[in-house]
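Everything below concerns the one structure shown next.
Coming up: chain A.
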Amino acid sequence: MNVMFNKRDPVYVQVIRYFKEQIATGMFESGQEIPSRRELANRLKINPNTAQRAYKEMEEAGLIYTERNLPSKITKDEAILKSVRQELIMEAVDDFVSSIRSINVPVDEVLDLVKETFENEDDK
Partner candidate 1 sequence: MIEVNDIKKKFGRKQVLNGVSFTAEKGKITCIIGINGVGKTTIMNAIMNLTPLNGGQILMNGESIGKQSYEQITFIPDAIIMQPNMTIAESMQFMTDFYDSWNQERATELLDFFKLQESEKINNLSKGNRAKVNLLLGLALDVDYLLMDEPFSGIDIFSREQIAEVFTSHLVEDRGVIITTHEINDIEHLIDKAVLLDEGKVLTEFNSEEVRETEGKSVVDVMREVYQQ
Partner candidate 2 sequence: MNRFLKLVNFELNRFMNIYLVLIALTVIVQAAGVIVTANAYMDKANQAINEEMLSAAQFIEQYGAMSFLDFARGLWFTGPIAVCAAALLFYIFMIWYRDWLGKNTFIYRLLMLPTARLNVYLAKATSIVLMVLGLVSVQLIILPLENSVLKWMVPADFRTDMTVGQIVKWDYLSILVPQSFTEFILYYGAGFMAVSVLFTAILFERSFKWKGIFLGIGYAAISAIIMLSPLLATAFMDHYYLYPLETFGLEVGLGLILTALTLWMGHYLLTKKITV
């Protein structure tokens, strides 16, 4: 686990985002055990209270769950897992669209360029 945190967004938000990325890319699988709050704080070198906060928010959002005294796990709820992926894609697309808009490029040209770049990247 190696995360570069920026200094202006709340750390707990960045931790949640990191979890979502891991879920979306399949690094964290449904039902997988995740580190304890203390372990997470230690590995990411963040304040344990912050790790606690991130877990609390994720638990409320249904991303993770904790049974009794067992370690927390990634949710098995497929709908939530899918929505995480969807959410990340939509966020990226929104960012992309808003920056592309500001330079006034027709959408077809953009799409072609996107495809081309994607294929080139895959070749590498």
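Following the convention adopted for this analysis, a residue touches a chain if its C-beta (ideal position, glycine included) is under 8 Å from a C-beta of that chain, and two chains touch if they have at least 3 such contacts; residues count from 1.
The candidate set was assembled so that all candidates are chains of the complex that A comes from, given by their letters.
Here the structure is a predicted model, which is why all the values come from computation and not from measurement.
By the touch criterion defined above, chain A in this complex contacts candidate 1 out of 1 or 2. Partner candidate 1 is touched in their complex by these residues of chain A: 5, 7-13, 38, 41-42, 44-50, 53.
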